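The structure under discussion is supplied below as structure tokens; questions concerning it will follow.
Here the complex is missing one protein chain, while the rest keep their positions.
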Amino acid sequence: MSTKDFVLAVEGLTVSFDGFKAVNDLSFYVDEGEIRVIIGPNGAGKTTVLDLICGKTKATSGSIKFRGKELTKMTEHAIVHSGVGRKFQNPSIYEDLTVFENLEISFPRGRSVAGALFFRRDAEVVQAVEEVAETIFLQDQLHTTAGLLSHGQKQWLEIGMLLIQKPDLLMLDEPVAGMSVAERKRTAELLNCITKGRSVIVIEHDMQFVEDIAHRVTVMHQGKTLSEGSMERVKSDPKVVEVYLGH
Amino acid sequence: MSRQSLKTLFPASDITYWIILGLLLGVVLPLTLDIFRLNLVGKYLTYAFVAVGLVLCWGYGGILSLGQGVFFGLGGYCMAMFLKLESSDPESTKIQSTPGIPDFMDWNQLTELPWFWEPFYSFPFTLIAIIAVPTIFAYIIAVAMFKRRVGGVYFAIITQAIASILTILIIGQQGYTGGVNGITDLRTLMGWDIRSDSAKYILYYVNFFFLMSCLLVAQFVRKSKLGRLLVAMRGREDRVRFSGYDVSSFKIFVFCLGAAFSAVGGAMFTLQVGFMSPSFVGIVPSIEMVIFCAVGGRLSIFGAVYGTLLVNWAKTTFSESFPELWLFAMGALFIGVVMAFPSGLAGVYKKYVEPWLISVAGHARNFLSKPGNAIPSVGPLSKQEGVSP
Partner (left out) sequence: MFSDYTSAELLSIFAMQGFAGLILFSVFVLMALGLAIIFGQMGVINMAHGEFMILGAYVTYLISNLFATYLPSLFGIYFFVAMIVSFIAAGALGALVEWSFIRFLYQRPLDTLLATWGLSLILQQIYRSVFGAREVGVTLPDWLMGSVPLSETIEIPINGLFVMGLTLVIAGGVYFLMFKSRWGCQVRAVVQNRPMAAAVGINTAKIDRITFALGCGIAGIAGSAFTMIGSTGPTAGQLYIVDTFLVVVFGGAASLLGTIASAFTISQAQSTMEFFLSGSMAKVLTLLTVVGILMIRPQGLFAMKVRK
């Protein structure tokens, strides 16, 4: 099967920090429209994989092809333009700007110097921002400074910032971490809604959550793939049970 | 541009500040000060160009440049070279061993004009060079640094090194540059005597015009999405990349803009004061310019102008009467601005003066709206939109 059929094809990916291989000859493939969840113990290299895909860390060797484009050679912003969006583990928003401004900056227009200088906040922008704000339950906080939001709200804002970019590949790093039960439920609804029809990679620890949304699961351990397949298959794999899930 | 976006870019409050500053500098000061002191104010205002540029670079963008003197000086030297060549025509310099070249070149036994001086016979070229040379230089530095993600402290130290290098170079090559004394004895600009009182008035207003224009440009930049991006980058540079922006190109832009502003200031300095020397290029003057910006409140473009005027006025007053005390005061100012009042004059204004003004205006309205008085009743004035942080 050629890599062109997959939306994301990771092959032989390795990254080494002064000899320590955080990701070691990793390969996996994501189909168009698939929701792939990556699980595994801490230190397995999960976040590093996302870092590598979105360009935050440079790979030592291997290839990452997004719809045939080689991402390892591209800059972070070029990767974003190709349609890859990432949500970080700790809410990563612009604390000094308002919710509206946070979303506006993420709107995919006016990304060059001239574009930003002459960017006009026209009806299209305002409408897009308001729509997304409603989806992420922040329509009443549009003019609140983002730094003042609660932890859960900040996570939603970041999801919103991702949403407004309209990415083709969505990458979420522990989207419900640090949330209360009520917030988790709302977030799960939110994610169910925005992941429809998109290709998604999620890192999560909450097994219930994983079961709810995953199409396929990849289990990582020490920088490599330990097991891969549907949730049932992976849950009963003895290697996975030993390393991560327990009985 | 639509009315709506004009209102966002130039909200009523900022227009008011601009007008007040314009009235102060354009009407009040010229009417109340003699030409000598007005010329001094003109000199201070040339430093304000640098301070306004630093508000964008440092206040908004988080890029601390300790070498703005480089661009101020380059702009100033370009203007000085033109003026010097004009006053070094063969007729006036006929007592030199080599007539037709500037006096300091003659003293250094040069026998012909160095090649890079030649183009400065032309005024149009000089005008272009004043902006182009420092901006291109800034561009080179910025590309080399920001594309490699060098920022913060490292960048500041390297700008210091560059200021140092340029100063040493200028002083060392005195045959070509006038050395430590700089380029002096500048008299006429295309035949017009710039040392006369009337010339000083005109030059003051030219300077004033350019400064007010720079403020408009700075306002446009800071209120645009680019301004918001700068704030975002200052807090979370990485995140801005993942929103799809090439961070380095924005930093390069704002750094070059700051350089261009400083260059205009430098050229106006040369015109108003009549010379340019390496004492405005190096580390010490560059750091002082940062202080002007900091005292004003590093996020306020109007504050930068007031800050510059205040610090320089204090410097002139104190260093005449209490020179020893002045350096202590300067040192304390640096520490104070960092520890005690990081928002500078603008912060003080926002916290104490503005609320008071608003409440006074509110009382006035309420008084006037009482039965039998002029205006219909309104509630207390709410905070106006778009007030600068």
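Note that the chains take the letters A and B in the order they are written out, and that residue 1 is the start of every chain.
Throughout what follows, contacts are C-beta pairs under 8 Å (C-beta built on N, C-alpha and C of every residue); 3 or more make two chains touch, one makes a residue touch a chain.
What you see is a predicted model, and the numbers here were worked out from it, not measured in a lab.
Within the full complex, the residue among B:37, B:149 or B:195 touching the omitted chain is B:149. From the set B:6, B:128, B:327 or B:360, the residue in touch with the chain omitted from the display is B:327, counting the whole complex. Remark: the omitted chain is touched by one listed residue; of B:158, B:216 or B:358 this is B:158. Panel shows subunit B; residues 64, 66, 144-145, 148-150, 152-154, 156-158, 160-162, 164-165, 168-169, 171-172, 283-284, 287, 290-291, 294, 324, 327-328, 330-339, 342 of it touch the chain omitted from the view.
Here is the rule we go by: only the chains that are shown with their structure count from here on.
Chain geometry summary: the mean Cα position of subunit A and that of subunit B are 44 Å apart. Those residues of subunit A that touch subunit B in the shared complex are 54, 56, 75-77, 80-81, 85-86, 88, 92-97, 101, 104-106, 108, 110-113, 116-121, 161, 165. Looking at the complex, you find that subunit B touches subunit A at residues 1-2, 5, 8, 220-221, 224-226, 228-229, 231-232, 234-236, 238-247, 249-250, 253.
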